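Removed from the display is one protein chain of the complex; every other protein chain stays in position.
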Amino acid sequence: MGIQTEEMMLNMGPQHPSTHGVIRFVVKSDGEVMTEAVPDVGYLHRSIEKIGEICEYNGFMPYTDRADYLSAMNANQGYAMVVEKLLGLEIPERAEYLRVIAAELNRIISHILSLGAVAMDIGAATPFVLALKEREKVNDLMEALCGQRLTYSYVRIGGVSYDMPPGFIERSLKFLADFEPFMDEFENLVPENKIFIERTAGVGVITREDAIAYNLVGPNLRASGVDWDLRRDMTYSVYPKLQFEVPVGVGSQGVVGDSFDRFIVRIKEIKQSISLLKQCFAQIPEGDFLGEIPRVMKPAVGECYVRTESSRGDMGYYLISDGSKNAFRVRIRTGSFTSMSIIEKISRGMMLADLVTFIASLDVVAPEIDR
Amino acid sequence: MENFAIHIHESYLYGLPLSVVNLIVMFGAAFVVLLGFVAPFAGLLSFIERRIAARIQCRIGPNRVGPQGLLQFLADGVKSLFKEDLIPKVADKPLFIIAPYLVFLGMFTSFVVLPFSSQWIVADLNVGILYLFATAAITVVGLVMAGWGSGSKWSMLGGMRSAAQIISYEIPTGLAALTAILLAGSLSLQEIIAAQGPHPWQWYFFDNPFTFIAFFILFVALVAEGNRAPFDLPEAETELVSGYNTEYSGMRFLFFFFAEWAHLYVLGAILTTLFLGGWQVPESLLASVGAESIAARILELVFFQLKIYVLVFLVVQLRWTVPRVRMDQMMDMCWKYLVPIGFFCVAGVAIWMMLFPDGVSFVKYLLIAFSSAMVLYYFYKVYRNFKDSRAELELNPFV
Amino acid sequence: MLDSLQPLVFGMLALIIFISAAFITFSRNLIYSAFALLGSFTGVAGLFAMLGADFLAVVQLLVYIGGIMVLYLFAVLMTSGIGDVRLTNRSIAVKIALPLALVLFFSLGKLIFETEWFAQQTVKIAPTTAAIGDLLLTKYLLPFELVSVLLLSTLIGSVALARQELRNSKENHD
Partner (left out) sequence: MSSGYFNNIKEATVSLFNGFAITLSNMFRKPVTLQYPDKTPRSVTDLMPERSRSWLKVEMPICTACLNCEKACPIDCIKITTEKDPSGRVMSGFDIDMAKCMYCGLCTEPCPTGAIHFIPEFERASFSLDQMISRFVPEGEKVVPYKVPKKDKDEEKNSAKEEAEDKAAEAEPDA
């Protein structure tokens, strides 16, 4: 046709309701349909990795909370593991269980918030608030456990900072018993809704090849049909003693690797976490919660890399020690950062509303991108 | 009112020509009606919506200002008045300023033809129902103007979306309304109501299967026309920041919201009038208070309001239940689903009227039975959901 | 009351129409021209209402404002860089338009002054809808149907155009 349309350059973010914090997307759009969306990261960079070089080993623990504030426990655990590996510490089994319990509780609330946020970005406010309601209950548990609701810094090198408070297991089990019907209801309300299916199925499809090539991790990778979970395949902590399945995207409503799959995989992971928690509570042994730790932590010269399965997937800590009290280098490798890289490719020819769905379904957390 | 105008003219303003006094009195009356009736109404609806949303989300909602937070909307309104009136530098100033008033105008002129009772109606136009749809057109212009005038790309997208949406959905709206118009044989709202009766089997909703379907089409189409969720694409906050009202603040911003909630009421009124028997009150009840008395009128008003509030409740609940549809899906829904089904309903009603000029009572009772069964099943499901959730029961709406 | 108001209301409507028409013509901004159509159309609808043609008045609002004007707006807004365009009617084809306007002005003036105007008794406002409907389906059935065929062909044509554009853009993407 002879009509010339001009591409509109839209600046989505850093202050935009659906960019989940401060991410900026430079969107070129032709009306509703975008031609490209280029993510621009770095608005939330706080030099956490650099701070790691001036802190003592234990002192960096609170900063790992801030690296991924939605699953601070997982971030704590990864950091503790890498330092323990450098120091060659053995930690008590009870502490391992406590870490896994905390991490799985954290995974539940991280995922439930992500699910709520997807629903919110698609325009349903209620699931988000209901999800937050459940999240608050876990936050209460966490507060009883470690005294903080968001930035827990619960894990310590060599163990954890507190044992469980009295009655914690009963409270947790009661929460889980109430939480399971809530999840059923949530499933009924959101992913079975026709509009929700229409909005997410077939949107933002990441093929298996793309997912591997762009180094997606965690639920996003599994939603694309790659059966890979560090907890099972490169197991750590007490996970080998626990029974769980790794949910994989099957494309039940559209194509494997679409936003709907990512949503469903998170729901299934929550259910797995519930079962993991129940097993942990049944198995947890008596004992110390903090092992013998050296008074001054001075690991031998060397380097170490530890990968853990955080809520957003593979979270890696790379640590170089020069034998002093501080680390020589700390590097954190996070799932959100790699997720951002694929947005530019997938978003071509997408509708503006779908971009929002797509970003939300990737469950990116801005501070985790920038560190 | 004319006598009142003459009285005013004789007592106070005898220097002016009568026609001017008339005009002043008319504008004064409109002003009083707007400020004293419609604005609190929209505000009250906003309060109701917030409370419903809160309870749906296991919250309490506004409950601090006035009894049970009833005056929250006043507090919000006053706050908006005191807010700084921001006009962006790149905005098209005249359009930016005019737009909210146009939206406001479009919404509130529709109150003129709403039949609140058999006698309480400002103007019983012969083309009342068409007039209602026509006023929506002014709103569209206002929204596009707001979108353009803001000088923001997000607003502009919102304005364009709203225009496309409202224009498209006027067609299913008209088609669905046509079924009731066909049955009543009139465009006047009062006559359409008069053609129905107070009892459910006399309503057009249950008249035949086609009107039954048409009711839902009209419901969906009107929700879409009012830019309500799940069709709130023009102000989709997660996509377009806030759409056409992104750049607005203070009182101008409030005008858009007034219009939105006023539309909620108009929506209920249209549906009630066309399909649910409007203000019709059972004869016996009417006779007990005297058919010509003020009490009868109030009774009619109450019936009318009740039906409207049930519908308003549903629309509000809809907003807090479902996600937003996408632009292309919304258009698909309009052109592929609502419009063809609407045509089917219009044709169906016409044929039905030819075949059964007096209606078929069997079908009416069947439809009523079906609806009742669905409602019962619905409440059963609600009960089951409640039981499964193991939550505490709290029936008091004002906790 | 209406009787006493009639001249006043007419004057106001006429003023609205006149001002907005002037705005359409002389505005330096194309978008203002488009928006000024609103006043003009509403004023005309008001005149129809005054004449007792209530159906026509409402249809004027529905079709002209709801349909045609919004389409204009679409066209204007979709054109790229419209905000910077300072093209107005004044600058286009003045040489042709001016004589034409003059001719029109004088012929209309002649018509107005030569017509023998008579005052008609104010008709009681009666519903016109039924009468219009009857006429459309009896006397003017053929034009009515012709118009519907025209509209249908327009619809099909627009769908064909849109599909073609879609196909083109798909090819471009692939």
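Should a chain be cited, it is by its letter among A, B and C, assigned in written order, with residues numbered from 1 in that chain.
The working rule: a residue touches a chain if its C-beta (ideal position, glycine included) is under 8 Å from a C-beta of that chain, and two chains touch if they have at least 3 such contacts.
Quantities reported herein were computed from a predicted structural model and do not represent experimental measurements.
Chemist: So which shown chains sit in contact with the chain we cannot see?
Modeler: The chain that is not shown is in contact with A, B.
Chemist: Among A:18, A:106 or A:161, single out the residue that touches the unshown chain.
Modeler: For the chain that is not drawn, the touching residue is A:161.
Chemist: Determine which one of A:143, A:210, A:303 or A:322 touches the chain that has been left out.
Modeler: A:143
Chemist: So one chain is hidden, and I want to know which residue out of A:193, A:308 or A:361 touches that hidden chain in the complete assembly.
Modeler: Candidates A:193, A:308 or A:361; residue touching the omitted chain: A:193.
Chemist: From the listed residues B:27, B:101, B:370 or B:386, report the one that touches the chain absent from this view.
Modeler: Only one listed residue reaches the unshown chain, and that is B:386.
Chemist: For chain B, which positions touch the chain that isn't shown here?
Modeler: 52, 54-60, 317-318, 320-322, 336-337, 378, 381-386, 389, 391-395, 399
Chemist: Could you pull out which residues of chain A are in touch with the chain that's been left out?
Modeler: These residues touch the chain not displayed: 55-56, 58-63, 65, 126, 130, 133, 136, 140, 143-148, 151, 153, 156, 161-163, 165, 185, 188-189, 192-195, 197, 290, 295.
The rule we apply is simple: only the chains that are shown with their structure count from here on.
Chemist: Got the chain B residues that touch at least 2 other chains?
Modeler: Each of 160 in chain B touches at least two other chains.
Chemist: What residues in chain C touch two or more of the other chains?
Modeler: Residue numbers touching two or more other chains: none in chain C.
Chemist: Taking the complex as given, what residues does chain A use to touch chain B?
Modeler: Touching chain B from chain A are residues 8, 10, 16-18, 31-32, 119-126, 129-130, 133, 178, 181-182, 184-185, 189-190, 193, 195-196, 198-199, 351-354, 356.
Chemist: Please give the residue numbers of chain B that touch chain A in the complex, ascending.
Modeler: Touching chain A from chain B are residues 53, 56-59, 153-154, 157, 160, 229-230, 232-233, 236-241, 320-329, 385, 388-390.
Chemist: For the complex, give me every residue of chain C touching chain B.
Modeler: Result: residues 1, 4-5, 7-8, 31-32, 35, 38, 42, 54-55, 57-59, 61-62, 65-67, 69-70, 73-74, 77, 83, 127-129 of chain C touch chain B.
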